[in-house]
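Down below is the structure, laid out as structure tokens.
The other protein chains are all here in position, but one chain of the complex has been omitted.
Showing chain A:
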């Protein structure tokens, strides 16, 4: 058992340099940017995953490219531009605001506005100001009170 465990540890230990080989040249700040960039870039084959999440060979290649260009001192925008040039704006999870993406950016706010207008319209219709009360009919009130005083238990008797 102890042998198995130490063997496992040895295996994991020897695999570590392989796992980090492509990012070995990066300092801490670059490594942070590396992870941020990978999460913002979409994998072109395995759609709806970022290249950070994907195991596809192409995603691995792209991660290597990101690491290499970071090590060369390129800026985030330059690296993104490099990939957009090849795969189109599609690779960006945060596409820039342009004529083809304005629906994407403004659509939700337009929908929210339309929804608000609709809700306000409906609420106004439903909670219309109450009808003005009819003036107090004092004569009728006096009559009702009088009949009640005369026989307060008349109505209750039937029920019990």
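Just so we're on the same page, contacts are C-beta pairs under 8 Å (C-beta built on N, C-alpha and C of every residue); 3 or more make two chains touch, one makes a residue touch a chain; residues count from 1.
Operating definition for what follows: contacts and distances are computed from a predicted model.
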Name of the absent chain as recorded in UniProt (options "Branched-chain amino acid transport system / permease component", "Thiol:disulfide interchange protein", "Type-4 uracil-DNA glycosylase" or "ABC transporter ATP-binding protein"): "Thiol:disulfide interchange protein"
Residue in contact with the excluded chain [from A:28, A:55, A:85 or A:149]: A:85
Residue in contact with the excluded chain [from A:24, A:45 or A:116]: A:45
Chain not shown, touching residues in chain A: 44-45, 47, 57-58, 61-62, 65, 84-90
